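All protein chains but one are shown at their positions in the complex.
Then we have subunit A:
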Amino acid sequence: MSARLEAEHLYKVFGRRPDEAVERLRQGADREELRADGTTAAVIDASFTVEPGQIFVVMGLSGSGKSTLLRMLNGLLEPTAGHVRFDGQDLTAISDRELREVRAKKISMVFQHFALFPHRSVLENAAYGLSVQGVPRVEREKRAAEALELCGLAGWEKSWPDELSGGMQQRVGLARALATDADLLLMDESFSALDPLIRRDMQDQLLELQRTLKKTIVFITHDLNEAMRLGDRIAVMRDGRIVQTGTAEDILLRPAGDYVASFIQDVDRSRVLTAGAVMDTDIRGDEADCGCETATPETPFTELCAISARLSHPVAVLDAGRELVGVVPRQRLVGLLGDERGEAPACDRGEKVIARA
């Protein structure tokens, strides 16, 4: 299956003579050199692909260029160089009118500060995209009401945005994006303005919706935990460049460079890792024959620890066809929690050490 969304060597430079700046960046100039000339390189040579139904998270600190990158995907900002392909169509090459058409029908967006129209009711807000498309009133109100219901806002249609809490407002924002039936959702730090508990709720709800709707989502965040929770794939940005792209496990287990490594220190690994990511694939073949409890590659880390605690030997990992694919020794589980990947050397005294709490 071909990629739904493809970004190809995207550059965005603000300031004078942007093309010249891109040329210098290609030849290896760095961001600071350009800044001295008064030009700002917001995004430098960003490439990635997003498969249909995937949540692709772009993670980076503020100023890393992630919002600029997102805005190039639906043409709110025109790339200085590079291409964006969506469903095979090059969005950088089409006319304004066609671009508006794509935005109205195929790509919708959810904003950090909700960006609800204060002069429209909740229902009218949710129906906004449809009214832009010229969908007749009765139909668009029906579809908007459905989208609101999907986001858990049934019964709030007649309210006004400022009467809602932040979390509810963002649900309206999400409903507005879903109502148009767009395939691609761009979410710009959509949950960052919410307090932590509400943010958890919203993340859960997004994952829940995603199970049934199977949208393609590009999600921007500065919070690596959020990235790990939501992302099928994650791109880490630093100073305008994508420094690593991969799954949550890739990034946790094989961080590309010190920058990413320093980032992942604070991540709660137990929520991210699964048996498939941590298992040892170097197997003898008979580990599962004892009839004890086994795990699957999708088994979460915490559950794996529980199983391991009940067994005296490494946990066997079986795939869907009950074939043995790997084993997880307890020492590896402990090592991952302590961020220690080395093999344990033999102890000098060769005695058991009992830790006392």
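Operating definition for what follows: a residue touches a chain if its C-beta (ideal position, glycine included) is under 8 Å from a C-beta of that chain, and two chains touch if they have at least 3 such contacts; residues count from 1.
We take it that contacts and distances are computed from a predicted model.
Hidden chain, UniProt protein name from the list "Dihydroorotate dehydrogenase (NAD+) catalytic subunit", "Cytochrome C oxidase subunit IV family protein", "Helix-turn-helix domain-containing protein" or "Glycine/betaine ABC transporter permease": "Glycine/betaine ABC transporter permease". Residue-wise, the contact with the chain that is not shown comes from A:Thr180, picked out of A:Thr39, A:Gln54, A:Thr68 or A:Thr180.
Across A:Ala3, A:Ala29 or A:Val132, the residue that sits in touch with the chain not pictured is A:Val132. The chain that is not drawn here is touched, among residues A:Glu78, A:Glu101 or A:Asp195, by A:Glu101.
Checked against the hidden chain, the listed residues A:His9, A:Arg31, A:His113 or A:Arg330 yield one contact partner: A:His113. Among A:Ala3, A:Ala29 or A:Leu76, the one in contact with the hidden chain is A:Leu76.
What subunit A contributes to its contact with the hidden chain is residues 74, 76, 100-105, 107-109, 111-113, 115, 117-120, 128-129, 132-133, 160, 176, 180, 186.
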